Every structure is written in C-alpha cells, then in structure tokens.
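If you scroll down you'll find the structure; I have some questions about it.
Only one protein chain is missing; all other protein chains are in place.
Going by the order they are written in, the chains are A, B and C; count residues from 1 in each one.
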Amino acid sequence: MAIKIIVAGPRGRMGKEAVHMIHNTEDFALTACLDHKNEGMKLSDLEAFQDDLNVPVYTDIEKCFSEQQADVFVDLTVPEAAYKHTKAALNHQIRPVIGTTGYTEEQLEELKQLAKEKQTGCIIAPNFAVGAVLMMKFAKMAASYFPDVEIIEKHHDQKLDAPSGTAKKTAELIQEARSPKKQGHPDEEETIPGARGGDFDGMRIHSMRLPGLVAHQEIVFGSAGQTLTIQHDSMNRASFMDGVKECVYQVMDMDELIYGLENIL
Amino acid sequence: MAIKIIVAGPRGRMGKEAVHMIHNTEDFALTACLDHKNEGMKLSDLEAFQDDLNVPVYTDIEKCFSEQQADVFVDLTVPEAAYKHTKAALNHQIRPVIGTTGYTEEQLEELKQLAKEKQTGCIIAPNFAVGAVLMMKFAKMAASYFPDVEIIEKHHDQKLDAPSGTAKKTAELIQEARSPKKQGHPDEEETIPGARGGDFDGMRIHSMRLPGLVAHQEIVFGSAGQTLTIQHDSMNRASFMDGVKECVYQVMDMDELIYGLENIL
Amino acid sequence: MAIKIIVAGPRGRMGKEAVHMIHNTEDFALTACLDHKNEGMKLSDLEAFQDDLNVPVYTDIEKCFSEQQADVFVDLTVPEAAYKHTKAALNHQIRPVIGTTGYTEEQLEELKQLAKEKQTGCIIAPNFAVGAVLMMKFAKMAASYFPDVEIIEKHHDQKLDAPSGTAKKTAELIQEARSPKKQGHPDEEETIPGARGGDFDGMRIHSMRLPGLVAHQEIVFGSAGQTLTIQHDSMNRASFMDGVKECVYQVMDMDELIYGLENIL
Partner (left out) sequence: MAIKIIVAGPRGRMGKEAVHMIHNTEDFALTACLDHKNEGMKLSDLEAFQDDLNVPVYTDIEKCFSEQQADVFVDLTVPEAAYKHTKAALNHQIRPVIGTTGYTEEQLEELKQLAKEKQTGCIIAPNFAVGAVLMMKFAKMAASYFPDVEIIEKHHDQKLDAPSGTAKKTAELIQEARSPKKQGHPDEEETIPGARGGDFDGMRIHSMRLPGLVAHQEIVFGSAGQTLTIQHDSMNRASFMDGVKECVYQVMDMDELIYGLENIL
C-alpha cells in the first residue's frame, strides 16, 4: 500500500519539486498540503499544478494532522516553523522528514525524546543531496588510509564565499578520521601568494569560480604511486529529491530521531 | 617494540619493494629473508641491497621459522609455494600476509581452520592497492542508491584484455548491491557498433587504450541533477606497499584468516 | 556607435535568448523583430519581454528591412525560411548571422555569389557553441602530432543516438589531420563485446549515457609518457549566445559568406 504523505510549503521551490516527486513515485500518495494561505482549496486549483492533484490545502497544522491519516510529513520550508511543525507531527505520530535546520540544541534534544516516547521515526537533514553526502562519507573513510588529501571545489562566479560550506564540512570529516598532517614539502614556497590554496589543519582547499560552472567538488587522496579521487557534480536542485525519497522510505522503519543524511546512508 | 618481519623472495620485483618499505618503516624490523638460493648469506651481500641490510637469508622455510622469532611473514612471490608457505607460517604462529592467489577451495578452508586452531591472524589478498580496493568498496556502497552507473577504465595500449580484471570485479560488486537495470534509453541506437561499450548486467563498461596511460579507472554514477564519480589512478607498483603495510599492522590484532583486502579496510 | 540588429523569431527558445543577449550587450542595439504574427505591436507588448523592449515587430520581411536601417540580421529559427531570409537580408545589405542549416548545395553557392556581389558579410553556422567548436579545432591540430586518440562523449540517458553528432564530427576532423592508424594492441581481445568502443578509422569512440549528465565530451591523446586531454562541458543553451555575439562582431568586418564557426574562430 502506498505511503501517505503531507507536504509543507507546496508553492516553494523545493516544495513544488517534492510534490511532483511524490506524485510521480508509485509507492507514494500525496494526502494533503500545508500552506500559509489557500485554506480549503485543492492543490489543482493553484497555478502550476496539474488537474489531477486534487489534494486539500490546509493552513492550520493541527487541523491538517487531525483530519488526514498520513504516514510521513515532508517539510522543506524555512527554519522558523521547523521546530513547531516537527513537534506537532511527532505528537500525531506522523513521521517527519525535515529539510531545514535552525534548531537549538535544547529543541533537538526535546524532539529526540519526543520521538523515542512516541516511538515515531524522524529524519532532520540539512543536505538532501545523496551524492554529496556519499562523497563526504567516502572521503572520511579514505582519510584513515590516505592522510595526504586536497580538496578542490568549483562553483559559478556569483558565489560569494570561498571555500564552500560543503568543502569545509568535508575537511572537518576528514580531520576526524586522519592523523593530523602538514602536507606539501616542508620547504615549499609560494611565488604567487595563495597558489597552494587555503590551509585547513594541514590539508589544502582550492576554490575555483567560473561562469558555466554549477556546483562541483573533487577530493584527491595521494600516496606512493597512486591517487584516489571522489567527485560530485551537481547540476540542479532535482538532485535533492533522491534524498527526500530515500528518507521517506527509511523513516517508515525507524522509531527514533536521526540527524543528518550521512547517518542513514 | 618493532614488529619483526620475515620476507619471502627478496630479490623479486615486489619482494625488493617490500624489503625497502619494511626497512624504511620505523615500527617494522626485517628479521630474515626466505630465498631460493644464497643460504647463509646476508641480504647486504647481494647486489642492490644497502650495507645496513645485514639480515640472514634462508632457503629452508622450517629452519628459517625455527631460528627466527618473527611476528609476521610477508610473501609476495609466485602462487606455487603460497599454500605450503602459509601452512608452515601458521604452524609456527608467525602471522602470514600473502599477496599471491593460487589456492584451491579445499586449501583455503584448511588454512582457515588452521588459523583458528592456532589463533593466529592471516591475510591473503590478490590485490594490495588500497586505493583500488577502496574504489571498489565505495562503488558497491553507492550502487544501492544510484542504480545508473558506467565504468570507464584506461590502460596503456600494450594491455591485451578489455575490460580489465578490476573493471569486471567492480561490476560484479555493483551487481551485488544494485537492483538490476537495463541502462540507457530503451530505443537507443548505435550508429557505430560498440560505441555504448560492453554490457554487463545492464551497466556499460568502456575500455580506453593509449600510450602514455598507466592504469586508471573511473566509475560514474548518475541520477537526476547529479553525478558521483570515483576514480583511481595507479602510476606504479609502489602503490601496493601501502596495502602490505596496512595488513602487517592489522594482522597483529587478528586471530583468524581473512581473504581480500576489502574485508579489512 | 552600437551595432543595429534585427532578430527573427523572438518568441522562440533561441530567439528569446538572442533578444536578451543583445539587450544586455552595450555595443548592440535591437532595432526590430521579425515574427509570424503580432504585426505592428511592440516586443514589450508581448508576454515575457521587459517594458523597455519597445522595438517594432514585423511579419513582412521586405517591409521590415526597408523601414529599418540595420547592420546585422540574426536568424536562429527553423530551416524552412533560412534561404529566403538570408537572400532578402543580403539584398538589403543587412549582414545575416544564421544559426540554421537546411540549405541545398545550390542555394549555398547562390548565396555565396550574392554576398560577394553585394560585398556583404554573412555567417551561416550549424553550431554556435564556441567551446565545442574550439574543442574540435584543437583536436584536429593535436592529431597531427599524436596519432593515438580516443573520444568519450557523455550525455543524459534520454539521448537516442550513439555516438553523438559532435563526436563523429570530431573524429572526421581528426581523420583529416592524422596518419591513419589501427589503435590498441594488435592482439587485444574483448572479453565483453563493445568494451573497446566504436571503431572509426582505427580510433575508438565511447558513449556514456546517464541521468544527471547534460552534454560533455573528452578527447584524449596519448603518446609515450604523456596524455593531452581536451574537454567540453555544456550545461545549457546559453552557451550558444557567446557564438552569436562573436559572429555579430566579426560579420561587421566581412564582405563574403563564411560557413561554419570553425572558419572564423
């Protein structure tokens, strides 16, 4: 029988992708949507949704969860409401799959307790790109065998920060696994400052910025006579939906709260 | 205290690399060598070995193991003697790290029993390139999330077989993990036969052969909006020594026989 | 002074991109548009165009060219009208930059004569992606020094034909430059048929098809101890506009017809 799902923020960029992913997945059934407005309307009444999407739209989360018997609640909206929504879903034993951050330590702890108490699965993940999460997971695994590693991340030239958040996260995970090491030749010299990239705990991170690039990262491990490279190329947001789908399946068999996609892959 | 090691076939290509790796590793101590000839000589007496390598050379394995208190026995020689050597080492409770194949099922089973009985660790690995083994391990892990995958392996143009053994091994591991799938468009057409590569259980394998290449492999996983690539580049045999080193460390804490580097990494 | 440009098919996918590229390029001025309908309207009257795009829309090409003093005529529409439009533009000495094919040999010859007679520059290009054209140009140049080469092209798995048209075009250009050569080891064997890719005049072409890929091609040249790789990655149609822009600049200084972007880069 299909997994019954309620989606929050169906008109948002990510929400819209989620609605279509669910609608196009055989095992899934879209039961209702939670929105800021359009109470009492059908999704199909709204622009940009097909006519066969005649599921009810609610603005009141309690009303929504009471009237609709759903298995999973998917929320990819802004952080503000995340805590409130997650708590409400857990209380109704509707398994939350949440794509936003913005929880305090205390809130997370409370939600963990609540999930255990209600024996209801719950997944909270800041990053749903399965490929990116696997890349980081593999990098951490490889780092315990290959302490010599450099990261090069490549993004469009509209990006403001360098290195990227993913590159830093990757470096932190590698740091946990490898014996600390100052890489490169002890006497190496930069004839152009910055050529050797940014130094993070002895490993180097390089940030390329060019028009035509989207979001790419290479992690290169080197040891005598060989290199091992793990690379992720992300073209668009569609890549997140694989992660949401995976989480919906897995949360069905869980009875506790797990934070971070890396902990279920 | 240093780990005491006996090496078989010190004059062979791999054996020579092993001798130097051990000699240059602080935690390791080369105790003796097993050879076809040069009984009673010192390694330093032989051409191509430094003067400080004054370790005894034996031609009789029993004599060698009886006279020398070693922790580990490293054998990277030809298959013929593998079974006999491994058995002898286990009987002397000197932990074998064996880089050759050529065992019958029966022999492997017998050695497993012997290792358990003697409570002596033993590692037998056809491939010591840590990078290649990790690549295959990661590929298998990724395959359960990304059923769409193609392999491209690149080798020098003196190689006779296509695809490479590693590519086939990788495809088999992926096959174990993924739900079978016929990839590409159902109606795709080759206007030049072979363009889509070799078909292995629905996934495609491509073999590039060019002068200037050594031994390289890329595994590309694709899903909506993203690709994940795992790549290994091997320049020379030195890459095997990392694996041997890793095995020497790990076999010290083992009390059974493990086959395949992938099972200890 | 800005280059005055008339665009055909402003509502089409490519036409719309051209309109915005011209509008956003300082040296360019959009003078008018040629369309199937909307005679007498302004572009800004049509949906999806900004209010400041108040340029006249014509349905009659003769009327358009007579009333508007333009320097260049950009046509990225369907082949059908290409010949007629190009001829009309040349007669009005408005330099055509045409992105469609669909000319007979005779028509091309006639247009060449007309361009010479009118001393009016004209560029007809089936492919406006500067990067792809440069990749092919470089590949041809490299082939005369490196006869050993393989091509791997990577596309989304909705593509029906393999190899791609660009891969074939590239192979033909390489063929013109290199001394013919049967690559790989004379005795090489495919244990999986097709692994070595498609054979084009002795060089091999490999076609990868995966979701998440867009349009990519690598050309790898190998010789003793080195490889040279030329790679083009195309993410979307925006890449064509660089070529159109380049052509608009160059056609201003020409007084004849040139076919193919490779002949002006």
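As a convention for this text, a contact is a pair of C-beta atoms (placed from the backbone, for glycine too) under 8 Å apart; a residue touches a chain by one contact, two chains touch by 3 or more.
All figures in this text were calculated on a predicted structure; none of them were measured in a lab.
*Asks:* Just name the one of C:56, C:131 or C:202 that touches the chain not displayed here.
*Replies:* C:131
*Asks:* Quick one: which of A:20, A:42, A:209 or A:237 touches the chain that's been left out?
*Replies:* Missing-chain contact among the listed residues: A:209.
*Asks:* Could you tell me which of C:149, C:195 or C:230 touches the chain that is not displayed?
*Replies:* Answer from the full complex: C:230 touches the omitted chain.
*Asks:* Among C:3, C:97 or C:241, choose the residue that contacts the chain missing from this document, as touch is defined above.
*Replies:* C:241
*Asks:* Tell me, which residues in subunit B touch the chain that this view leaves out?
*Replies:* Given the touch definition above, subunit B has residues 212, 214, 233, 235, 239 touching the missing chain.
*Asks:* When the complex is taken as a whole, what residues of subunit C touch the one chain not shown?
*Replies:* 129-132, 134-135, 138, 141-142, 145-146, 221, 223-242, 246, 265
*Asks:* Across the whole complex, list the residues on subunit A that are touched by the chain not included here.
*Replies:* 148-150, 152, 154, 157-163, 168, 183-185, 187-200, 204-213, 220-227
Please note the rule applied: only the chains that are shown with their structure count from here on.
*Asks:* Mind checking subunit A against subunit B and telling me if their interface is mostly the same residue numbers on each side, over half, or mostly different?
*Replies:* Over half of the interface numbering overlaps between copies: same.
*Asks:* Please compute the angle of the rotation superposing subunit B on subunit C (C-alpha atoms), rounded to a multiple of 5 degrees.
*Replies:* 180
*Asks:* Please identify the chain lying most centrally, where each chain is represented by the average of its Cα atoms.
*Replies:* Of all chains shown, the one whose C-alpha centroid lies nearest the global centroid is A.
*Asks:* Taking each chain's centre as the mean of its CA atoms, how far is subunit A from subunit C in angstrom?
*Replies:* Distance between chain centres: 38 Å.
*Asks:* Roughly how far is subunit B from subunit C, centre to centre by C-alpha average, rounded to an integer in Å?
*Replies:* 50
*Asks:* Between subunit A and subunit B, what distance separates the C-alpha centroids? Give it in angstrom.
*Replies:* Using C-alpha averages as centres, the distance is 36 Å.
*Asks:* Residues of subunit C that touch two or more other chains: which are they?
*Replies:* 212
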